[in-house]
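The complex appears here minus one protein chain, its other protein chains still in place.
So, chain A:
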Amino acid sequence: MSKNKSSESVKVVVRCRPLNRREESNGPAGSIVKMDIRLGQVILRNPRATASEPQKTFTFDAVYDANSKQRDLYDESVRPLIDSVLAGFNGTIFAYGQTGTGKTYTMMGAWMDPEKRGVIPNAFDHIFTHISRSQSDRQYLVRASYLEIYLEEVRDLLDPNHGNARALELRENPDSGVYVSDLTSCVCKSIKEIEEVMNVGNQARAVGATDMNEHSSRSHALFLITVECSQPGPDGRKHIRVGRLNLVDLAGSERQAKTGVQGERLKEAAKINLSLSALGNVISALADGRSSHVPYRDSKLTRLLQDSLGGNAKTVMVATLGPSPQHYDETLTTLRYANRAKNIQNQPRVNEDPKDALLREFQMEIARLRAQLHHRKWRSKQKKEQVDGEDWEGDGDEETDGEEEKAVEEYVKLEEQRLEREKQDIREDQFMLADEKQRLLGEKERMMGDLRKEQEATEQLTAKYKAMESKLLVGGKNIMDHTNEQQKMLEMKRHEIAEQSSSEREIQQQMLVQDEETVELRETFTSLQQEVEAKTKKLKKYLKLYAKLQCIKAEIQDVNDEHVRSRQELEQTQNELTRELKFK
């Protein structure tokens, strides 16, 4: 996580599982995937290609090879996202990859073994640990929903009659954005409860399908966790922040093409649609552009996550790969898709005071109840004061429940004693008329009854209040003991380490780029030098040639001169001869 950045693109990490025994025995071909963890690079070798064909290299925010630990992936890549959800951002984690590449292991892992727990259990743990350690003036409300999108239909996995329930509709509301109408939402107070919710959903998913593997590879599953946090602000009012975490298990990549699951437009464009009913897809691909309206472009998944993709949320995408040669094509598709996902721009923004916060409703309810309770106590106190004439002042607002209860009990006891005493007095009063006595006694009895009723009502209210309050999680319930403190430190350090290693990677990547530049420069330099040498050589050669030329020119001149001279001589001789002839 680099600082001073107001927005971040989607973070894409890639993980490769080890070769399994069957694949190892299949031959010496070995893994087709090589990973450079320091640089965050994946190098893919085509098992069918000739040696001369260059290998394909992809660079990601982080890569995790076969030896990587669950913990590493979580701390480095997921933890910052969960932290931002707790701070009121929206966050989304996508898991993507061919079935059998360890997607489930990465996301779920082995729940029992702390070393092998995947992203989801770690995230649960993270959320609830954070809550229990935060300051006591913060209140939290955690809700979970679980749904799946199968063949473009949204189904609630927490609905008890999941099997025959109708598909849910996506609706939109000016206040709350895109939502699934009538979706079950469970309030969770502990890790146990949220795990239970997930298990119920997973079972529903399995029951609904004839063949689990086939089904799961065609459907997208979304687990939605909403964390609302209320905290008194500097202005004394309570501020509510709502963060939402979307855990998305995308349909298996290898199925996208075959089943026509439209989810993420993963289909390679070259395939021909056979059924005429898909004519619309073809036409809408032609009519792209900003100034036109194309009906039915967005899939349910895209709409549901519209503020997570390119909206105001943080997104981590975990792509899983298989290393065996026979999965080359799928692995390449996965890598290409992951590579494209890097370019989606997201703009995270803290969500302050959204109007729809359920937490506020809860608080209002609690406040009302509290007011009622105070009112009642105050009334009974007043009565007591009237009767006793005793000056018993208590600061109702600051009183804790325990004290108040004690006070009430005391008051009841006193009252009873007083009534008893009065009864006694009355009985002892010899001058009282018998019927008068009877009447007074009855009155006293009735008063006793009233008192008891009042007491019961108070108890009921207290219980209701307790029940409401128990749904809210208050920070700081756990004692901030030494271990806690140390754990926090440890986590911080771990976080720092993770940050450092990712910045290290960034630097490494930069270095690599610079290295390349240097090499390039050096190459140009040497080539320049060579050029100079060559030129000098040529120049020298030319110089030599020039000298030769001059020589030859001089020679020619000489020869010419000679010829001229001999001609002149010959002419002279001729003249002489002619003259001699004339003389004769």
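Quick note on the criterion: a residue touches a chain if its C-beta (ideal position, glycine included) is under 8 Å from a C-beta of that chain, and two chains touch if they have at least 3 such contacts; residues count from 1.
By definition in this document, contacts and distances are computed from a predicted model.
S.K.: Unshown chain, UniProt name, "Serine/threonine-protein phosphatase with EF-hands", "KIF-binding protein", "Small ribosomal subunit protein mS40" or "SERTA domain-containing protein 1 isoform X1"?
M.R.: According to UniProt, the chain not displayed is called "KIF-binding protein".
S.K.: Among the options A:43, A:110 or A:287, which residue touches the chain absent from this view?
M.R.: Final answer for the missing-chain contact: A:287.
S.K.: Consider the whole complex, including the chain that is not shown, and state which of A:113, A:175 or A:435 touches that chain.
M.R.: Touches the omitted chain: A:175.
S.K.: Of A:20, A:273 or A:438, which one is in contact with the hidden chain?
M.R.: If we include the chain that is not displayed, A:273 is the one touching it.
S.K.: Name, in rising order, the residues on chain A that touch the hidden chain in the full complex.
M.R.: 4-7, 88, 171-178, 210-211, 214, 268-274, 276-277, 279-280, 282-287, 289, 291-296, 307, 311-312, 345, 347, 349-352, 354-356
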